[in-house]
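In this view, the complex is presented without one of its protein chains, the others remaining in place.
First chain written, first letter: the chains are A, B and C, and each begins at residue 1.
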Amino acid sequence: MSVNSFGRLFRFTTWGESHGPALGAVVDGCPPGLELSEGWIQPFLDARRPGQSKFTTQRQEPDAVRILSGVFEGRTTGTPISLMIENVDQRSKDYSDVAKAYRPGHADYAYDAKYGFRDYRGGGRSSARETAARVAAGAVARLAVPEVAILAWVSEIGGDAIDPANFDAAEIRNNPFFCPDASAAVRWEKIVDDARLAGSSVGAVVECMATGVPAGWGAPLYGKLDADLASAMMGINAVKGVEIGDGFAAARLTGEQNADPMRPGRGGPQFLANHAGGIAGGISTGQPVTVRVAFKPTSSILTPQPTVTREGEATEMFTKGRHDPCVGIRGVPVVEAMMALVLADHKLLHRGQCG
Amino acid sequence: MSVNSFGRLFRFTTWGESHGPALGAVVDGCPPGLELSEGWIQPFLDARRPGQSKFTTQRQEPDAVRILSGVFEGRTTGTPISLMIENVDQRSKDYSDVAKAYRPGHADYAYDAKYGFRDYRGGGRSSARETAARVAAGAVARLAVPEVAILAWVSEIGGDAIDPANFDAAEIRNNPFFCPDASAAVRWEKIVDDARLAGSSVGAVVECMATGVPAGWGAPLYGKLDADLASAMMGINAVKGVEIGDGFAAARLTGEQNADPMRPGRGGPQFLANHAGGIAGGISTGQPVTVRVAFKPTSSILTPQPTVTREGEATEMFTKGRHDPCVGIRGVPVVEAMMALVLADHKLLHRGQCG
Amino acid sequence: MSVNSFGRLFRFTTWGESHGPALGAVVDGCPPGLELSEGWIQPFLDARRPGQSKFTTQRQEPDAVRILSGVFEGRTTGTPISLMIENVDQRSKDYSDVAKAYRPGHADYAYDAKYGFRDYRGGGRSSARETAARVAAGAVARLAVPEVAILAWVSEIGGDAIDPANFDAAEIRNNPFFCPDASAAVRWEKIVDDARLAGSSVGAVVECMATGVPAGWGAPLYGKLDADLASAMMGINAVKGVEIGDGFAAARLTGEQNADPMRPGRGGPQFLANHAGGIAGGISTGQPVTVRVAFKPTSSILTPQPTVTREGEATEMFTKGRHDPCVGIRGVPVVEAMMALVLADHKLLHRGQCG
Partner (left out) sequence: MSVNSFGRLFRFTTWGESHGPALGAVVDGCPPGLELSEGWIQPFLDARRPGQSKFTTQRQEPDAVRILSGVFEGRTTGTPISLMIENVDQRSKDYSDVAKAYRPGHADYAYDAKYGFRDYRGGGRSSARETAARVAAGAVARLAVPEVAILAWVSEIGGDAIDPANFDAAEIRNNPFFCPDASAAVRWEKIVDDARLAGSSVGAVVECMATGVPAGWGAPLYGKLDADLASAMMGINAVKGVEIGDGFAAARLTGEQNADPMRPGRGGPQFLANHAGGIAGGISTGQPVTVRVAFKPTSSILTPQPTVTREGEATEMFTKGRHDPCVGIRGVPVVEAMMALVLADHKLLHRGQCG
């Protein structure tokens, strides 16, 4: 089976391949009456757009979005919103080696094993290019949760982490790494550029915080807010780990250290800590919802690796072409989009059951 | 909304509270003709059963499962399988303090915020007692994936990790910690007992490996095998982090270090490493599927913590009663069950689309 | 696949066979805070209960419902509500003939073809006994739509229809046929009793009207209110046809005859006719929602019919045992339940998207 839809009430479906004519998303269940135009969506796509610095892939795509349905006189009608992005720079290159053998670390073998054959041009459906559709859908989702502010950033590249003491949200859009620590951004230039020049790649950690989420969102026990976030984030290309709140660090704390004590506050308790990442029992507590996401290094590298052909013969392979030396960087707008999509869905779900 | 079902084709729904008369699961979509009896399920429940050592809660529950439907003449009929476990040891205690105020770290406040009130007896629906139903459902799921062997263990307690060199699968059931490292198990006795005697608690990391999963399972892009596993594991009580393969460690590797090169093998490529944890592009590769799961320390501790009453007054609270000093230990059978349930679902999904 | 759940936000899952120990329903997504007890549900089950007159099956089942979860201090908690009904009168009879051959008109052959074998005792999962679980779930659903009044009745038995001029709602519970026309009820006594004495059976038409449904419920285009009602009703045992509003009669009208003109009213238009059955474009209009449902004659008859054995040999078969001479009669509470379940779901869905 293929499952290309996500969400329950606020739901989106994506389609499209790296080298097909276009890709897109159909957003269903959006509340009616929200102001929506291409102009609202485009900046989010621009943040994810490739080719903006030497630290990301040099593929040139304008990623111009068109709204084909679901909007009338500038407002959402409550019917499905079809968003389309045309592929422009499907450079006509020679894919015969990718057609013949499996790139290690890529989904080539897995797609062949599942479907019997695959669109091998640029990764086909498994390309991170699809995340453009998520970002477009996520821009719509933000309209459905105006009470929430979502912010993501890169907190670690190639094992080099930011200093939390230097965190400055205003810094995030000031460098090509979505880095909130100006001094770390300087160090990362070298790390990523070294990887790029060596035809290598490095991993990254992306963090995301959503503030303004009211207490009560989440659908236990199998649609918990944290479980849905875990699914949303783990499903992004190259992601291998997800943490809520303290995550794995919580496993090393005692119950006393990990407690989030409360004292009286306005409109609900005031929490004295947020080890839980804003979620208890799968339901938001009113604290900021925090997620950490681990991106592996890009699998496309210039060092040849042993692999096999479709016929099962041994060969070696490296990945030519345009690639991100650190795919986690452009993951930032995608992580934000998935956060928005999960929250929009849970807002509607909660309102549905609890009024 | 509440979502108490999990899975798409192989699907289960659970119900029941900590202190209600019973809890259970309805398993739907199970293939017909599989041999199933209470005797098959019971050992899995026994492994999760409380009160078996001083390192887990002293609540005494036989957790005897009854099959109420879906089995005829010892075989599954393809119709829903209703599994019920009666609660026996709902000790009549005084819950008036829990009724009045919110235990820090628990879901008390979140449930109240969502639903307006809550069954406060023993955590109600948010109690880890519900995981018995998952374990029972998971035992059925194992029948649907006989080609797969699933094994989980605790790899770290209170920050003290096993030595991988000492890993011995046969050791796992030889100690009360599901610990595969005999010497670590000795150390953990003291760690957990100290926490217990201090009225404190410690966290843990559980690892799970599924071998025998053929290449091709997984439903990209929004039903990826890893995304579904992330949802399944993050939804378990007290879980705060999930990793596939190398997880967060992969974010610190280079592309060369993280590669899983291939050479010719029988029935598919032979992989020379498994950083990916057996999943690429959301589809299984035929390698072992590996997951790591972080459990926070039990929130129930004897040290009083600041909190608020339902009326918003400041108070202090500690948790009386019977609790696990390390809730991650009994998470092992639950993690195995969720792995089985996800794999069974994906086996059927794959067969549905691809024959 | 088996699909034993129905609904999207207000969702229920049923389980159980005719001759198993029990059957039940798990209701998920119910709004919290609704007053619910067994005493509320039981009268609906009693209306469906067999053995209350000579015109229905003589199986004696108290159909006593137990609430096992989801209710605390007399109110729904928003968590899954488990309802269980024990089977009491699974008369130990000889099923060897049903085990060997397929009863014409029953699902015996279809179940064998699908699942490879079947629970042949009393029809197993395909028995109309399962509808008790729907009725119990439907009673919960009514609590979620207190603004709606739902009423169903039998309008035709064995081809003999009521006279609409005689319609008297108060009459419906005054006779064993749920007949709103006192004089028709007298005629039906003979029709049904003749069928019963002859070991034959007759069909029936059930009508249902829901008043108080506000305009705006329904989820076009593939969760239209009428489409969901059609699915809900067609899925009831023995149902072969569903009409909304004028149904097939509308196909014989002109556009002028079929128009439902409007004039100004309070809180929305006042309609001058209701050919549409209260639904336009898949969305409720505020008019009464009306459905007609055709029940075939019970397939269990005493006249032997040609059939085949499991081994494919020719044989003849008639159905011994306790059966309804007109299965449509007891369909009335089931039709009401399914109406309530669909409406509750759509109320929550609408509130989720549109606030």
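Note that a residue touches a chain if its C-beta (ideal position, glycine included) is under 8 Å from a C-beta of that chain, and two chains touch if they have at least 3 such contacts.
Being a predicted model, the structure only gives us computed values, none of them experimental.
Undergrad: Among A:70, A:203 or A:288, single out the residue that touches the unshown chain.
TA: A:70
Undergrad: Specify the residue from the set C:22, C:202, C:329 or C:343 that touches the hidden chain.
TA: Hidden-chain contact among the options goes to C:202.
Undergrad: Quick one: say which of C:69, C:87 or C:353 touches the chain that got left out.
TA: C:353
Undergrad: Give the residue, chosen from C:88, C:149, C:169 or C:221, that touches the chain omitted from the document.
TA: C:221
Undergrad: Contact with the hidden chain only, please: which chain B residues?
TA: Those residues of chain B that touch the unshown chain are 8-9, 29-32, 78-79, 220, 348-349, 351-355.
Undergrad: To test your reading of the contact rule: which positions on chain C touch the chain that is missing from view?
TA: Residues of chain C in contact with the hidden chain: 1-6, 8-9, 14, 102, 104-107, 109-111, 113-116, 125-126, 130, 156, 158-159, 195, 200-205, 214-224, 226-235, 240-248, 250-265, 268-269, 272, 275-277, 279-286, 294-301, 303, 305-308, 312-314, 328, 349-350, 352-354.
Undergrad: Take the complete complex as the reference. Which residues in chain A touch the chain that isn't displayed?
TA: 1-5, 9, 11, 13-17, 20-24, 26, 28-30, 32-33, 66, 68-70, 72, 75, 77-82, 114-119, 124-125, 348, 352
Here is the rule we go by: only the chains that are shown with their structure count from here on.
Undergrad: Going by average Cα coordinates, which chain is farthest removed from chain B?
TA: Following the centroid criterion, the farthest chain would be C.
Undergrad: With over half of the numbers shared counting as same, classify the chain A/chain B interface as same or different.
TA: Same: most residue numbers at the chain A-chain B interface appear in both copies.
Undergrad: So the centre of each chain is just the mean of its C-alpha atoms; given that, what is the distance between chain B and chain C in Å?
TA: 38
Undergrad: Give, as an integer number of Å, the spacing between the C-alpha centres of chain C and chain A.
TA: That gives a centre separation of 46 Å.
Undergrad: Quick check on chain B: which residues sit in contact with 2+ other chains?
TA: 1-5, 9, 14, 114-116, 125, 352
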